[in-house]
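Here is the structure we will look at.
Every protein chain of the complex appears in place save one, which is left out.
Showing chain A:
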Amino acid sequence: MRVVDVAHLTKIYGHRLNRVTALNDLSFHIDAGEFVGIMGPSGAGKSTLLNTIATIDTPTSGEVIVAGQSLSQFSESESARYRREQLGFIFQEFNLIPDLTVADNITLPLTFVPPVPDDLDTRLARFAHLLGLESMLTRYPEQLSLGQRQRVAAARAMISNPALILADEPTGSLDSMAATELLQYLTKLNLEEDVTIMMVTHDAFTASFCNRIIFIRDGSYFAEVTRRGPRQQFFDSIIDMEATINGGGKRRGPSDTF
């Protein structure tokens, strides 16, 4: 089943005398249960793409369909509902509410609009167990390590059983140990819970935990690589592709596999 379908997406900022094309006729799709990475050099349009899928930004043209819903016709309240019910977010800066306990941070999206699900506590216990947070539920974000905070953010993203999790540089603020641990948890969520994850990253090591990497450059689709073998091999191929992109290489076909 197709979860994300991006078709001819274009986003232009500025006015007619000073136009910047952030996304340029970008098209790709993500199927259910995939763990997809989005990579590209600075200014490639990764953040704009993420914001567009999150309905924080609106496209100039083209269409994005998530879980069968076209995002272009959404009103403000429909966008909020879509973000609440269909999306889960993991940000680079964690973006946890410092005044709330870990438990309250995780369950927060479910309490935005009544009624609160009856199984709120069950869901909390399940994801706390999955992400190893059981002993920290009554603590506050400032009392946790950076890696633990990001796991809380992951649990918050998962609690509403969303169709898609958007992760924006989730390991950007973590050291390598914490980053590896988080990525292992994300892989576990992807495999055990069959969660679809779209992760924006510029780090090849982080990207190597995905199943597929879509490379974009200058706002356009550049190439993609799919993991078929060991992670080390996949990592090497990502490095190769990065070298090609940064070296000004030509666009490759959509189905390079390693």
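Just so it is clear, contacts are C-beta pairs under 8 Å (C-beta built on N, C-alpha and C of every residue); 3 or more make two chains touch, one makes a residue touch a chain; residues count from 1.
One rule holds for everything that comes next: contacts and distances are computed from a predicted model.
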Query - Name under which UniProt lists the unshown chain, selected from "FtsX-like permease family protein", "Threonine dehydrogenase", "histidine kinase" or "Fumarate reductase subunit D" - result: "FtsX-like permease family protein"
Report summary line: Among A:Gly40, A:Pro59 or A:Pro109, contact with the omitted chain is made only by A:Pro109
Report task. Have a look at A:Thr10, A:Ser27 or A:Asn95 and name the one touching the chain we're not showing. Result -> A:Asn95
**Report entry** Absent-chain contact - pick from A:Lys11, A:Lys46 or A:Arg83
**Finding:** A:Arg83
Requested in this report: Pick out the residues on chain A that sit against the missing chain.
Outcome: 54, 56, 76-77, 80-85, 87, 89, 91, 95, 97-100, 104, 107-109, 111-114, 116, 120, 140, 142-143, 156
